[in-house]
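Right, one structure below, let's go through it.
Every protein chain of the complex appears in place save one, which is left out.
So, chain A:
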Amino acid sequence: MPRLIFPLALAVIGTILFGDGAYIHAKAWLAQVLLERAFDRSVATGRPVKPWSWADTWPVARIEVKRIGASAIVLSGTSGQALAFGPGHINETVDAGERGVAVYAAHRDTHFRFLRDVTIGDVIDVTRSDGERFRYRADSSSVVRFDASGIDPATQDFELVLATCWPFDAVTSGPERYLLHAILIDERD
């Protein structure tokens, strides 16, 4: 059956490739489930809790946009590893709720897919791992190059920036990033 070998091989490679892609999504989804648990424990205990024993990162915050029912657990750091599991908090920036800009970045095709639906004026809730809750309002968006983000870490305001790749529908990665700027409007326990 040599004639069948070529299509079979093609089918196998195709399946592997497809599976590989699907795996990224599966991993992103599954990780969020595990992270959700770790985060809840973290809030309860007040200490960083690793989602699984070999993880090199831990959840630091939960972002929610109630209007579109989106929610994601943010991890510390933005290594490629961390970003596969959830949005990452860029370590050079402040924590949510502090003076300055807190920057969270995530993949446009997984955790921050919902950013395209967030419109100016939407309320973004951020819960920190210490249980503090902050309410932000999206006030502008911009498209920048990754190395010229224009984010001013020394700003006097309380800001939040959600960053992801731009454009949303592209298949390959490019230099442009989409930034959603939000500003603290309310602080609650």
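The definition used in the following text is that a contact is a pair of C-beta atoms (placed from the backbone, for glycine too) under 8 Å apart; a residue touches a chain by one contact, two chains touch by 3 or more; residues count from 1.
In the analysis below, contacts and distances are computed from a predicted model.
**Q** So one subunit is absent here. Using its UniProt record, which name fits best from "PaaI family thioesterase", "Marine proteobacterial sortase target protein", "Electron transfer flavoprotein subunit beta" or "Oligopeptide ABC transporter ATP-binding protein"?
**A** Going by UniProt, the chain not displayed is called "Marine proteobacterial sortase target protein".
**Q** Where does chain A touch the missing chain, residue by residue?
**A** 3-4, 6-8, 10-11, 13-22, 24-25, 78, 80, 83-84, 88, 90, 92-93, 101, 103, 105-110, 112, 119-120, 137, 139-144, 146-154, 156-158, 163-174, 176-177, 181, 183-185
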